[in-house]
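Removed from the display is one protein chain of the complex; every other protein chain stays in position.
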Amino acid sequence: MLATGIDDAASVVQQIGEMIGVVAFAASGALAAVRRNLDIVGIVFLAVSTALGGGVIRDVLAGNTPPTAFTDFTLIAAASATGLVIFFWHPPARLTHWPLEVTDAIGLGLFVVTGTAVGYDWGVSAPSAALLGLTTGVGGGIIRDVLSGRVPAILRTDEPLYAIPAFCGAVLTATLMHFDWYRAWIGLLCALAVIAFRLLALRYRWHGPRPYYVSRDE
Amino acid sequence: MLATGIDDAASVVQQIGEMIGVVAFAASGALAAVRRNLDIVGIVFLAVSTALGGGVIRDVLAGNTPPTAFTDFTLIAAASATGLVIFFWHPPARLTHWPLEVTDAIGLGLFVVTGTAVGYDWGVSAPSAALLGLTTGVGGGIIRDVLSGRVPAILRTDEPLYAIPAFCGAVLTATLMHFDWYRAWIGLLCALAVIAFRLLALRYRWHGPRPYYVSRDE
Partner (left out) sequence: MLATGIDDAASVVQQIGEMIGVVAFAASGALAAVRRNLDIVGIVFLAVSTALGGGVIRDVLAGNTPPTAFTDFTLIAAASATGLVIFFWHPPARLTHWPLEVTDAIGLGLFVVTGTAVGYDWGVSAPSAALLGLTTGVGGGIIRDVLSGRVPAILRTDEPLYAIPAFCGAVLTATLMHFDWYRAWIGLLCALAVIAFRLLALRYRWHGPRPYYVSRDE
């Protein structure tokens, strides 16, 4: 009974978390589209691809087909609506930088945690669940960037830490689930930690070390 | 018996439609390769990836593995043969623009309709089938463009309407199937409507609305 209660609460938070993640990633996709001066169709398409891409990859990798995004239309409706809101709000392209980074960080944090939790619930081992969560989190952003002809953030020179916050969040969530310490609000805290880590990395320009000869040249 | 007759006819038209779609997309891929001055191997490779990519994505999303393209070799043979024909016809790169657009539109129209019909026949709901059809239709072109280092048409600034004709075709086909009004020749008409819509959008440069500040700048 207790377990069920936890499951239910976890499931609700899971759904809310996924929904916020979808909206955040959709906003980041729509903002990237505005930046590239696309019309309303391009904005909605990039919003939907970014928001649902990570989850579709996760579902395909886990053999959960057709993916949730193709059967549960609340997600695609939320993503399309977000794209339309960005379209009507019409921010000037030069003002899209920070909103794009912040929404991307929020989507990353929530998807890494919910992706790991969903993976673990499907019965894969904790490290597999962490990998699935990591893929879910970074997948949407990679799809957005590849479709817009940009190198993904995770592989951009001079981009502050992106994969490390995601990796830490996935490992932390998987560890908590493995030892059965995972609770709904703890998952939310994990997501917040990932978001804060990524935004601090952006703000203070934290970088990983580069190969020695490069530092020497600088 | 009637239902079977319809199924058979639908299935034949389905197969013919898919074959024409494969040949058209293969031609568009091969023309894109000619434009980039690739050799015969690149031409055939891009022809095959473009022609089969959408269907492979559809099959993977629907859990139909291994995808038809990996087991039914008529499709890959048709795509390779189309690539070879384009190679021996050797159009000058500057003449590839309209043939590329026209073959791409034909492939788009046929794949959207057959993709939706295949999806619906697998038992997913009508909206899911429309989404699968849309993904099938735009998937091949996206693969072609991403592999050639180009931004996909669907996300190119100043590209006339691309996703909207595909979306209308998918919704129309799914609606027809849902109310059991779908017949073989109606599917063909849907595909023709999508093709005509896309070509008219290209010819008269129909665009979706862009965010307000952009129009203001013009």
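Note that the chains take the letters A and B in the order they are written out, and that residue 1 is the start of every chain.
Basically, a contact is a pair of C-beta atoms (placed from the backbone, for glycine too) under 8 Å apart; a residue touches a chain by one contact, two chains touch by 3 or more.
Bear in mind the structure is a predicted one, so any value in this text is a computation, not a measurement.
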Of B:46, B:106, B:132 or B:174, the residue in touch with the unshown chain: B:46
Selected residue (touches chain absent from view) among A:15, A:37, A:71 or A:128: A:128
Subunit B residues that touch the omitted chain in the full complex: 33-34, 36-43, 45-46, 56, 60, 63, 65-67, 70-71, 73, 76, 87, 90-92, 146-149
Residues belonging to subunit A that touch the chain removed from view: 60-63, 124-125, 127-128, 131-132, 142, 146, 149-152, 154-157, 161-164, 207-214
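The rule we apply is simple: only the chains that are shown with their structure count from here on.
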Superposing rotation of subunit A relative to subunit B, computed on C-alpha atoms, to nearest 5°: 120
Intercentroid distance (Cα basis), subunit B paired with subunit A, Å: 29
